[in-house]
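What follows is chain A.
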Amino acid sequence: MRLLLDVFSVVAIVAGAVFYLAGTVGLLRFPDAYTRLHALTKADNLGLVLVVIGLLPQVNGVLAGLKLVLVWLLVMLSSAAVSQLIARSARRQETRP
Partner candidate 1 sequence: MWAIDLWMSTDGGALLAAAVLLPFVGMLLGLLLGGRWLQRVAFVLMPLGLALALAITAAWANTEGPLVYLLGGWSPPLGIALRADGAAVAMLLAVAGVVCGIGLFARADFGLGPDAPESRGAFAYWLLLLAVWGALNLVFVSGDLFTLYVALELLTFAGVPLVCLAGSGETLRAALRYMLFALCGSVLYLLGAVLLYGGYGTLDMPLLAGVVQPEPIAFAALALMTAGLLAKTALFPLHIWLPPAHGGAPAAASAVLSALVIKGSWFLVLRLWLDVMPGVASAQAAQLLAGLGAAAIVVGSVVALRQQRLKLLVAYSTVAQIGYLFLLFPMAFDAAGDMVLRDLAASAGVLQAIAHATAKAGMFMAAGLVYAALGHDRIDDLAGAARALPVAVAAFLVGGLALMGVVPSGAYLAKKLLLASADASGQWWWTWVLQGGAAFTAGYVVLVALRVFARPATPLTELRPVSRLSQWAALGLAVASLLLSLAAVVGPLPAELLAKAFSLEELGTMLVLFGAGALLAAALARRPLLGKPSSAVRPGLGGLGTAFEAGDRLVRQWPSAMLALLLVAGTCGWLLARA
Partner candidate 2 sequence: MSVETLFALTACALVGIGLYGLIAQPHPLRKLVAFNIMGSGVFVLFGALAKRGAAAGLAADPVPQALLITAIVVAFAATAVTVALLLRLIESTDSASLAEPPAKD
Partner candidate 3 sequence: MTTIASGVVVLLLLWLALWTVVARDAFLAVAGFVVYGLLLALVWVRLAGIDVALTEAAIGGGLTGALLLGAVGRLRGTEAATAAEGAGAGTRALAALLALGVTGALVLGVLMLPEPAPTLAPLAVPALPATGVGNPITGVLLAFRALDTLLEAIVLVIALIGVWSFAPDRAWGGRPGPLYRADPQGILAYLARVLPPLGIVIGIYLFWAGADHPGGKFQSATILAAMWMLVQMAGLADTPRTDNRALRFGIVIGPLVFIAVGVLGLFTAGAFLGYPEGWAKPLILVIEVALLPTLAIVLALLMNGPPARPWASAGAPGAGPLPGRHAIASRDRPTRSSDEGGT
């Protein structure tokens, strides 16, 4: 059982890291703000949730697990809000003469 959980953790965290890598490559390679945001937020949210799920079996205690989930929720909230703001600001700069 322990081994199974460890394997699960490794797989989930590595998968999360791949998403992070993809998101970062997208951030660097995509041509404009919108597509970059798309790459970053999509990949990072998925990456983070995979890392958090991967870490969950490793923590001791329900409280520590809840803290991890809280971290994930907070990052979701802030990245959603910030990417909206960045996108709007980018649109405003575009429409500005």
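These made the cut because all candidates are chains of the complex that A comes from, given by their letters.
Worth pointing out:
Simple rule for what comes next: contacts are C-beta pairs under 8 Å (C-beta built on N, C-alpha and C of every residue); 3 or more make two chains touch, one makes a residue touch a chain; residues count from 1.
Not measured: the values here are computed from a predicted model.
All listed chains 1, 2 or 3 share the complex with chain A, though the touching one is 3. For chain A in complex with candidate 3, the residues that touch the partner chain are 74, 77-78, 80-81, 84-85, 88-89, 92.
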